[in-house]
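Only one protein chain is missing; all other protein chains are in place.
The letters A and B name the chains in turn, as written, and every chain counts its residues from 1.
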Amino acid sequence: MTSLIAPESLIGIAILAPFAGALLIPAFRRHPNLREAVTLASAVVLCLSVAALLPGVLAGARPDLQVLDVVPGLSLAFKVEPLGMLFALVAASLWVVNSLYSIGYMRTNSEPRQTGFYVCFAVALGSTIGLAFARNLFTLFLFYEALTIATYPLVTHKLDHQAVRAGRLYLLLLLGSSLLLFLPAIVVTWMLAGTLDFTPGGILGGKADAPLLTLLLALYIFGVGKAAVMPMHFWLPAAMVAPTPVSALLHAVAVVKAGVFTILKVVMLIFGIETLSLAGQSLWLTVIAGTTIIVASVIALAQDNLKRRLAYSTISQLSYVVLGAAILTPISLVGAALHIAAHAVGKITLFFAAGSIHTAAHLTQVSQLDGLGRRMPWTMGAFAIGALAMIGVPPTAGFLGKWFIMTAAVQTSNWLAVAVICTSTILTAGYFLPIVYRAFFRAPPSAHDARHVVGEAPWPIVLALTVTAAATLLLFIWPEIPFRLATSMIGS
Amino acid sequence: MTAVWPHLPALQVVIPLIGALVAGLLRRGGVAFVLATAVSWTMPLIAGALLWQVLQTGPISYHLGGWQPPWGIEYRIDVLNGFVLVLVSVIGAVIMPYARLSLAFEIDERNQAWTYCMYLLCLTGLLGITVTGDAFNAFVFLEISSLSTYVLIALGRDRRALLSAFQYLIMGTIGATFYVIGIGLLYLVTGTLNMADLAGRLGPAWPEHSRAIVAGATFIVVGLGLKLALFPLHFWLPGAYAYAPSWVTAFLSATATKVAIYLLVRFLFSIFGVAFDTSGLPIAAMILGLSVAAMVIASFIAVFETDLKRMLAYSSVAQIGYITLGIGLANEAGLTGGLVHVVNHALLKATLFLAAGAFFYRAHTVQLQDLSGIGRRMPLTAAAFTIAGFGLVGTPGTVGFISKWYLVIGALDHSWWFVVVFIVVSSVIALVYVGRVLEIVWLRAPSSQCAEAGDPPASMLLPILALAAATIYFGLETEWTARVVETATDMLLGRLR
Partner (left out) sequence: MTQMLFTLAEHYNYVITIFLMMAGLYIVIARGNLVKKLVGLSIFQTSVYLLYIEPGKILGGTAPIIDPAFTVYSNPLPHVLILTAIVVGVATLALGLALAVRINESYGTIEEDELLEVDRET
């Protein structure tokens, strides 16, 4: 198939498929089954076109698609490089699974305004792919903002007071940080380097001295609010008011990964790790990342609401990627890239499980989960696998990324990073393992037995979380594709 | 055709003028509408032809009545005013279909023909200011457009429109009179009123008459500042825009202040800038300071407005601040950003005010709390409003981003970090007031007044959608906006070197 359709066209198809789906979905608003079929079809087309690009990229090709020149110096252009390929693969494949999950969740819970929901979801995924394949900072920025705007209606979906307030914080914090910090950073980059193209080795080599580089890097780190580096993290827990499919795919995978993906790309392909380590940027970035990791983990310990605990866990895990970037060695970057994939499948499993618990047992708090493992074995089993992935224990995917980052930290004698990783692993175990323990080894409160319908969630939900849990294990056993992509990312 | 072609510059002004006279004789609003539409749709053709000619062969000089300048009145068209001509005429043409139903709804049957008559006079005035190369002639057209504007505003439904029109009359006349004083002082020094000739003669006159020239320049800048609603001379604008009929507001917000800005740019760069070294005068610093104040303060006031049109009016004051910021930066990127925002803001504000007018047409209100949930009932209109709203914020992919990109680069070219801070902070404030409206429009249950609303008829809806689409199209494909403006900027700044 790859020889039939040119790679450039595949890029176009991949990006346009979700948007085409978004346009078609309203036409079927009176026929829910057809409407859902459109979503699934777009997801499958997207997945196939992204997969079709994979062999070429693994072989060393870098397909390029120039769309138009906006103003001199700013162009809308796409280029598939390994990290973007990895991100797109993760997002595309998980969208298929998530769509299945959404259908089950939205129907069982009789959520209103489902047409709008699916439209915004498609637009959000289209923006994610556009971001993944962006060739320059302008294209990335354009899809970054589009992603914020597309997910805003999803965050405020419930339309109750809490959702509206959360949406306000979401929009202000994300668009605000990108306007105040990210955009000036892009302009300064353009003025220093004369270009915004992502280039191996970076474009700022020799163009700025250390203080300016520090300022610029700081503008990026805090300007990319989606990476949830503290204090730009407040939108994430607030966004948990959204329906769980939103939290699962967007705020565990697409949106947050877009943030750390941007940071990785900026560090590698705009600054260049040489330039940054020569300018001594590693230390302060490690401190920032480490602080976020630890503080978020501590806050997670105190959360009783399951989704909020998962949200703070996400904040913490995201900064692992930033930590990997901060260590500034090829191995740590490989670890960071692997962690993007590993955390995605692990976290989506956890959110799927949380949504399943909400749907079937109508429970939202950790303290209510006693004995749930007996009645919902598949859900809690998947949860357990996801939890292990977060802690970073084999045989789950989470082990890989952490291992590489830890190795790199030890190699560069970055004992601060080592300490952070060790501490946070303990803390993560501290806020996840008790849940697993309670679910499987404690008796359920008797009062609940009579009130709640016992048993698993509907089959689409269970199927989805089984698939992602299996993927979490599978990635550990067979990490070839992410591994090859990550290593060619630093090689190219 | 060949007989008409050389006289296009004059026809640009004469056709709407005669149209206005005929419209004044008509009784029925419908016939006047047809006449106004015919004239409005001819204007872009003429303006386009003129701009095309300028781009091909250079500036056009037309001698009115065949008399030689500088004694006769000269119409001079170069890239800068050709571009503004196209903008004004295209906006007028695009929003003309909207007027039919909107005016019928907002204005008495007896006054409708008069309204079109006034509109055509206003169009005459605006096109005349743009096309003329004579300073006093510009004053005449300035007053023609202003007087007809006062009438158009006074036709609004709310009786506060009368007060707003009166206040605008007072302030506008003072502004125009200041402009005339300034011209008079320059005339006393040089003996000429022709703009190109003034540029040539002010230079030699500078050493001896510098005080008179500076005084004249000051009067001109302040006078035009009143006309273009430069902060803090903007007080007439919120009332005028809020209470005028919706279509009038849309037209004015996109054209009236822009033409005054054009005139200011013409004086600052093509006349004063050429004649003497303006860097010794604090003009740039003053304009910069006032622009920054406009951007931040006016945006801030907009956040607290409860009337949608008043909010958009204060937003206009802030956006005009961006344009004058570009003028104050006075370098390649900055001036390009300011001038391209002339067209970008025209598109954005026209969309927003037309959408607000559509809301008024259906829901009979422009108070924000009464408009809650109108997005559900009028999805296309609200979608256009949303797109233009994000354009105001400066989201990439919209025209607003293009302007801000150039302005930020212009500021950094001077190494003025604080200006960049003000630009992005005001964008965030814009996000707040736009976000507030979006929340009210989309996320709340429809209020009682919105219950029977639906998207407006096609004649009103199509211009709104066309303009909203334009704000995205020209945000990605800037061949006709930014590139043309860059040519104009080169010309304006090139003469300085």
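To be clear about the criterion, a contact is a pair of C-beta atoms (placed from the backbone, for glycine too) under 8 Å apart; a residue touches a chain by one contact, two chains touch by 3 or more.
For clarity, every value in this text was computed on a predicted model and none was experimentally measured.
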Contacts of the hidden chain among displayed chains: B
Touch criterion as defined above, residue of B:T37, B:Q53, B:N111 or B:T177 at the omitted chain: B:T177
Among B:A49, B:A104 or B:L162, the residue in touch with the chain that has been omitted: B:L162
Option from B:L50, B:L64, B:I129 or B:A154 whose C-beta touches the chain left out: B:A154
Candidate in contact with the missing chain, chosen from B:A10, B:A49, B:A104 or B:V140: B:V140
Contacts of chain B with the absent chain, listed as residue ranges: 136, 139-140, 143, 147, 150-151, 154, 159-160, 162-163, 165-166, 169-170, 173-174, 176-177, 180-181, 184, 187-188, 193
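Going forward, only the chains that are shown with their structure count from here on.
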Distance from chain B to chain A - Cα centre to Cα centre, in angstrom: 44
Residues on chain A engaged by chain B in the complex (per definition of touch): 68, 70-71, 74, 76, 138, 141-142, 145-146, 149, 153, 156, 159, 164, 167-168, 171-172, 175-176, 179-180, 183-184, 187-188, 190-191
Of chain B, residues touching chain A in the complex: 390, 393-397, 402, 404-406, 408-409, 412-413, 420, 424-425, 427-428, 431-432, 435, 439, 442-444, 475-478, 482
